[in-house]
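With one protein chain removed, the remaining protein chains of the complex are shown where they sit.
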Amino acid sequence: MRYVRYTVPVVILLLLIFLFYRGLALDPREVPSPLVGKAAPAFELPLLEPEGQSLTPKALGGRPVLVNFFASWCAGCQVEHPLLMELSKQGVEIIGMDYKDEPADVRRWLQRHGNPYRQVAIDRVGQAGLDWGVYGVPETYVLGPDGTILFKQIGPVTPQAWERDIRPLLVGAR
Amino acid sequence: MRTLILAALLFVFAGGAFALTPQEGALDPEQEARYRTLIHELRCLVCQNQTIADSNADLAADLRREVHTHIAAGATDDEVRRYVTDRYGEFVLYKPPMTARTAVLWIGPFLLVALGVLIALRMLRRPRAVATPAPTADTERLRRLLDEEER
């Protein structure tokens, strides 16, 4: 009994080392969205085309859709852009949310890089971004047919993320 | 990974710049104080480890503005916190609320104090008359020196 007491420190150390070892494999920066599993937040934003009309979550319902927050000033968006173009060709429906951007700039950007979006809404002051819990573009949300957020991709959509996380959801939702 | 080298050394903070936006719209002194406290409690998500009060990131400025607007509109502190956590999760709270999961964080230290005091008292209450081992030459000499120093 007397000896057990003296082993407490070494046991604590082992637990700590185990914790740290697991910690090395974790990414402390990855923060899951509390919105996953909940209905997409409400918003009403002007569309890029046709001018004068606006987009609301209602228009997204009925089928699975990707909601992609992007901007013409964002470097990560150019990284994911070719993949988005490819997906849109495959028939995946993508809604663009142009975050803190000027319509003229984004028009030019889409002309240069191609337009993978079915519709582009302008979130000029970033209010919708705030409501959706966006903390840096690009971010992409997967919405089910009922308008529920199924998944959030932080940073560019990579081929791996598409294959592993996003595609199964779209297939399952259909 | 090495390309990710950002900065260096202890006590070095990445991004020493900050953009502050003097908030429009006046708050009364009580609201102003709450605003100050709240922005020092909320974490900026895109930063390394900073409050939204200290951060220069765009998002931090947006969140400061939101906190300001909500307080000006009469929201309570809890309402403001809920507004932010609904969007970004509990991660943004530098002071995690007391829940079943965080209870150990808030109560743990006091349990440790209790445990420590208990152990200390046990050590004190058990005056064991252990035979002092025969002092070796040097400890004896030291003892004399000690006593000499003692006032």
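When the chains are written out, they are named A and B in that same order, and each has its own residue count from 1.
Here is the rule we go by: a contact is a pair of C-beta atoms (placed from the backbone, for glycine too) under 8 Å apart; a residue touches a chain by one contact, two chains touch by 3 or more.
Simple rule for what comes next: contacts and distances are computed from a predicted model.
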Hidden chain of the complex, named as in its UniProt record, picked from "Amino acid/amide ABC transporter membrane protein 2 (HAAT family)", "ATP-binding cassette domain-containing protein", "Spore gernimation protein GerA" or "Cytochrome c-type biogenesis protein CcmF":
"Cytochrome c-type biogenesis protein CcmF"
Residues from subunit A at the interface with the omitted partner, ascending:
2-3, 5-7, 9-10, 13-14, 16-17, 19-24, 26, 28-32
The missing chain sits against subunit B at residues 1-2, 4-23, 36, 40-41, 43, 47-51, 53-54, 89-96, 101-102, 105, 108-110, 112-113, 116-117, 119-121, 123-125, 127-130, 132-133, 136-139, 141-143, 145-146, 149, 151
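Criterion: only the chains that are shown with their structure count from here on.
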Subunit A partner, complex, touching residues on subunit B are 45-46, 58-59, 62-63, 66, 85-91
Per the touch rule, the subunit A residues reaching subunit B in their complex are 31-35, 41, 100, 126, 130-133, 135-136
